[in-house]
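Data first, discussion second: the structure below is written as structure tokens.
With one protein chain withheld, the remaining protein chains of the complex are depicted in position.
Up next is chain A:
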């Protein structure tokens, strides 16, 4: 117990890379109850890389994401800083290979193609970025965005994710989008021409005034034009957005719980019928055209987050750490930029994840996939106790299995078709079970051997 805390402090002291503003949240530094630290997470020589472009031209009425509507953007400064931070964090993580890159935002299609090229170039200089690696760009289907697609592809982008959201022009206005359905259709076809088989469209349901029938019709329409990948999002009302206020004031009404449930269900059926296999709660792919980058998140693989407000999960190896950290970059672009210029990176918050916290993320993210968590997958994070040991005991989790919502078998742990729609209701139960098990094991170990020997550490290794 004591050992691990000291260990963490030593990490802090030794980390020269950390900018002065970085805070280490000591409250969650390996908590007193969990003593064993998972020393080297799997594939620590690999990571995915996310780049955040924080700017948008306008504010969508439903969005509470980290984005800024600037009067002007200094593209060259942004480019330099993104490159600089990429370089610093790659060195810090000491990863050997970058498995995929994702440019998200904000509206990353507002960035100059040269910026994308420069960042990719930096990655290649400091790690291996294989030719086939997936490099995705989020695209707003505006005429301006469309005209740049070719240049983006030339810069190294090989997958395009298009934020269509809706094919209904009135709805697009309500959502505050800066494109029309016509723009969307043109952008899709241009994208398919440039990256055949590697275009994804985002579409949103549960919009104000939407009915199940109109949603089904719209989806059918979309499937006629789209490529091999579809992401479905339910519109969520976020506090502080314009849409939230409009709904609160009664100016707009969003469909109720039962209707959105029906929309989700029918979309899953329609997509399945048209050959799109669901592989995650909101993602569907035809012919295996899954998003490797996003799968990485759900498989709890390492990722490096670059850019204002970007999140990362990796072991900062060169700082002497052997524990994965949850890292967040500074939110505001201007502050982020000056920090990067000063310290090479702008990591605002570092939170070492202990064994329990890491397993929690593995569980929560893993169960979002239709294939769930395989035994091999779990074993990488929990070599000593398998899924049966955690979730095969009589209790609430077993009840979920008996009710046919959750499946634990030779393959691993996953949701049933029905269960996937109820995942968020099941997760608290699963998390309680996970914590109880970890705590019980911790107690047993402490009883068997005196804590001073730190057997836990060795076991985890």
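To be clear about the criterion, a contact is a pair of C-beta atoms (placed from the backbone, for glycine too) under 8 Å apart; a residue touches a chain by one contact, two chains touch by 3 or more; residues count from 1.
Everything that follows uses one rule, which is that contacts and distances are computed from a predicted model.
Q: Per UniProt, what's the omitted chain called: "Tr-type G domain-containing protein", "GATA amidotransferase", "Thioredoxin domain-containing protein 16" or "Nicolin-1"?
A: "Tr-type G domain-containing protein"
Q: Where the complex has a chain not shown, which of A:55, A:215, A:279 or A:303 is the residue touching it?
A: Touches the omitted chain: A:303.
Q: Decide which residue listed in A:74, A:182, A:236 or A:443 touches the omitted chain of the complex.
A: A:236
Q: Name every residue on chain A in touch with the hidden partner chain.
A: Touching the missing chain: residues 50, 52, 104, 231-236, 257-258, 260-262, 264-265, 281-282, 294, 297-298, 303, 305, 309-313, 326, 328, 357, 360-361, 364-365, 368, 396, 399-400, 403, 405, 420-429, 431-432, 435.
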